[in-house]
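Just one protein chain is left out here, and the rest sit where they should.
Coming up: chain A.
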Amino acid sequence: MGSEFVALSLPPILIGCLAAVACALPGNFLLLRRQALIGDAISHVVLPGIVVAFLLTGMVSTWPMMLGAAGAALVAVALIQIVQRVGRIEPGAAMGVVFTTMFAGGVLLLEQSDTSNVHLDVQHALYGNLESLIWLDATGWHSLLDPEALAWLPPELTRMAVVAALVALFIAALWRPLAISTFDEGFARTIGIPVTLLGLALVVVSAMAAVAAFDAVGSIIVIAMFICPPAAARLMTDRLATQVWISAGLALVSAVLGYVLAGYGPLWLGADDAVSAAGMIATVSGLILGGAALFGPKRRGQSG
């Protein structure tokens, strides 16, 4: 039982948890900055970046692609600023224009270049394939201490762990300027916080989390985790730090509970097939948000 769990269930659960937390952490700030959909949009915007990275390196490997994706996210943010200034239109509209254009550009690039051997299928993009991220070299809990077995951990796990650590580090290190500039941009400027740069960095870090998670677990978790845990946490507290901690906790709960329910829920109900873990994780996070909206102590209009 132990060995089976460590080989088959532990890696996907860990990857799911890391992906969920990596997205939920910056999601707090994006949500408060009214940029929550950036997480979703990023998965579109980064396509040309990924394709260009592929064309340049000629291989499907994650780090160059993530760099390409981060680059594309930066280009997108710059373009949004330009469209907003030059066209004098509201940010939402500017984002819409830039995102669709860049996605279309990515599709064109993909069609024009010889990338037929890379297949991007919709199913995979949406749900990833969490269940397939297994660790065949594990023979039990002791494998966690066995360097040889550890060398064969699914690469997605290592990658997701590195990205989650970077995201957490970014937020911890720049906590105060991030919080101040999210709350009161004008004030942040007057005390010399590089507001624009920080906003860019947040988008890039979010893009990194989104792309890593997108690659490991599919976009549906990315979108759900950017929004649901932070939004639910906001309904439970009036303090930013507490909100961020709660959101991380809710992200973990969603990931673990979602995975377990997907694997065993249908069996308990008498069906013989498991359902998609990614879909179930997203569903659980949505249910948590629903619960918070109904019962959260800091709902709007609720005195506190």
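Odds and ends about this structure:
The working rule: contacts are C-beta pairs under 8 Å (C-beta built on N, C-alpha and C of every residue); 3 or more make two chains touch, one makes a residue touch a chain; residues count from 1.
Rule of thumb we're sticking to: contacts and distances are computed from a predicted model.
When the unshown chain is looked up in UniProt, the name that turns up among "Hydrogenase", "TPP-dependent acetoin dehydrogenase complex", "Manganese/zinc/iron transport system ATP-binding protein" or "Amino acid/amide ABC transporter membrane protein 1, HAAT family" is "Manganese/zinc/iron transport system ATP-binding protein".
In the complete assembly, the contact with the undisplayed chain comes from A:L32, out of A:L32, A:L150 or A:A168.
For the chain missing from the display, the contacting residue among A:A24, A:L240 or A:A262 is A:L240, taking the whole complex into account. The missing chain lies against chain A, touching residues 32, 173-174, 176-177, 179-180, 182-184, 186-187, 189-193, 234, 237-240, 242-243, 298, 300, 303-304.
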